[in-house]
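Note that this complex is displayed minus one protein chain, with the remaining chains in position.
Chain nomenclature is as follows: A, B, C, D and E, assigned in order of appearance, with residue numbering initiated at 1 for each chain independently.
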Amino acid sequence: MSGQKQRSDRFTEALGEEIDTAFKKLASEILKEGALSVKDKALIALACSVAVKCEYCVERHKGAALKAGASKGEMLEAAAVAGLVRMGSGFNTASFLLDDSEE
Amino acid sequence: MSGQKQRSDRFTEALGEEIDTAFKKLASEILKEGALSVKDKALIALACSVAVKCEYCVERHKGAALKAGASKGEMLEAAAVAGLVRMGSGFNTASFLLDDSEE
Amino acid sequence: MSGQKQRSDRFTEALGEEIDTAFKKLASEILKEGALSVKDKALIALACSVAVKCEYCVERHKGAALKAGASKGEMLEAAAVAGLVRMGSGFNTASFLLDDSEE
Amino acid sequence: MSGQKQRSDRFTEALGEEIDTAFKKLASEILKEGALSVKDKALIALACSVAVKCEYCVERHKGAALKAGASKGEMLEAAAVAGLVRMGSGFNTASFLLDDSEE
Amino acid sequence: MSGQKQRSDRFTEALGEEIDTAFKKLASEILKEGALSVKDKALIALACSVAVKCEYCVERHKGAALKAGASKGEMLEAAAVAGLVRMGSGFNTASFLLDDSEE
Partner (left out) sequence: MSGQKQRSDRFTEALGEEIDTAFKKLASEILKEGALSVKDKALIALACSVAVKCEYCVERHKGAALKAGASKGEMLEAAAVAGLVRMGSGFNTASFLLDDSEE
């Protein structure tokens, strides 16, 4: 994908300079080194891409994670956690079956 | 919840008679006995309520499933499938990590 | 798709034998005959695939449903229920418009 | 809810001034009058709140829509469109059942 | 895409005339001119398509919006609002981190 503009970048650029700049500012504030490192945040973004089922996001944040030094094993483990949370969140909803308000 | 109107019914009624009638017509066409029984459809609706994480829907379709003769075991198993699909769908997205287009 | 490995299988295999085995064990426990038949569960999984908007899952669970003896009509009806629950769950959220806490 | 801070505001404020400021800047750029009016955008935000099933968002954007002069009828109709898109998007996924690659 | 049937139309037609008719009736009731214009509703449907991450829906409602006279700027702004609501709804959930019940 190198040499090719990301879909979301094309969209914010089409929205005009003001929104494009504001979006990039927010993204860089959120992803910059803070309590968590840039690499940690890239792995978290990768996992969240799986959690929301966005293939384009997986590709983007995989690129960022690799650039920040993440290994394949770290990326795979982060993605596995996302799958687990998807199931666990469903089971939380399913637990409402056990509430006996209607019986 | 008996004696209490469902949230989604309150909403479609507020939209006026034409939409309310059209929605109820569609819902009854989809949920009526066909290739699948009313009970099968109630269990499917229950599982889908878990899949989309809608607690109100769980309560509603649990009521319908009980009325159609579903057992607690059937309802729990249907809900478990929903959780599994939530995880599996995430793992499908995660598999894009394995595509080597960027390396 | 026969002769081709499913995306989610490729992912869990990449995670290593321990997670792959644990995932397959859980999946087989959830999908095996119990209070519901294998065919019922395949149809439920198909409907949930629609509910979470996962095209790969639709293909997989369609294959399982056909193998368990489901008809095209049964599969279509299960999927229709999923669409209805998606709308109904939205209408449940929409009903919060009718709460008058702010007026 | 007047006099009470919104949940999302409490969160961005907890993230510190830089992110809070960047988020508010982006939100105000996106929601300000442009090709669409402030009222149009509030109604769109309300519908999207239903689309993503966020009750807190419904309350917030209902408040903004009322302030921008939206009527109850306009708000209800916007929310109904969201429910329809939820169902239609499911039916798009369901259509993959009709692809005959496996038969 | 002109001259080509939409995916969701193919699905409802496969469900048989009763459901197909009931779905089209409901869709036309929801999308017809009311408190909001047909163009307003098309833009709202477009934004909701982004909110639920449905690419097929984006294409369909873009077509409807263009037909109803929407400009590219209006469509882009509607879609931007959808992205903002997706983030804001996440931040609402994130705010539960600030509740101190466990500390």
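What we mean here is this: contacts are C-beta pairs under 8 Å (C-beta built on N, C-alpha and C of every residue); 3 or more make two chains touch, one makes a residue touch a chain.
Predicted model only: the values in this text are computed from it and were never measured.
J.: Determine which of the presented chains are touched by the chain that is not presented, and list them.
T.: Among the chains that are shown, those touched by the missing chain are A, B, C, D, E.
J.: For a quick check of understanding: of E:7, E:41 or E:62, which residue touches the chain that isn't displayed?
T.: Considering the complete complex, E:62 is the one touching the chain left out.
J.: Using the touch definition up top, pick the residue from E:15, E:31 or E:54 that touches the left-out chain.
T.: E:54
J.: Name, in rising order, the residues on subunit D that touch the hidden chain in the full complex.
T.: 11, 14-15, 19, 52-54
J.: So that we can see where the missing chain sits, which residues of subunit A does it touch?
T.: 6-8, 10-12, 14, 23, 26-27, 30-31, 34-36, 40-41, 43-45, 47-52, 54, 56-57, 60-61, 71, 73-74, 76-78, 80-86, 88-89, 91-92, 94-95, 97-98
J.: Since one chain has been left out of the picture, which residues of subunit E touch it in the full complex?
T.: These residues of subunit E touch the chain that is not shown: 1-2, 46, 49-51, 53-55, 58-59, 62-63, 66, 75-76, 79-80, 82-84, 86-94, 96-97, 99, 101-103.
The rule is short, and it goes like this: only the chains that are shown with their structure count from here on.
J.: Give the fewest steps needed to get from subunit C to subunit E, where each step moves from one chain to a chain it touches.
T.: 1
J.: If I average the CA coordinates per chain, which chain comes out farthest from subunit B?
T.: A
J.: More than half overlap in residue numbers between the two sides of the subunit B-subunit E interface, or less? Answer same or different.
T.: same
J.: What's the rotation, in steps of 5°, that superposes subunit B's Cα atoms on subunit D?
T.: Fitting subunit B to subunit D on C-alpha positions yields an angle of 120 degrees.
J.: Please work out the Cα centroid separation of subunit A and subunit B, and write it as a whole number of Å.
T.: Roughly 27 Å, centre to centre.
J.: Roughly how many whole angstrom separate the Cα centroids of subunit A and subunit D?
T.: Those two chain centres are 20 Å apart.
J.: What residues in subunit B touch two or more of the other chains?
T.: As it turns out, subunit B has residues touching two or more other chains at 11, 14, 19, 23, 26, 30, 49-54, 76, 80, 82-84, 86, 88-89, 91-92, 94, 97.
J.: Touch graph of the chains shown: is it line, ring, star, complete or other?
T.: It is complete, because no pair of chains fails to touch.
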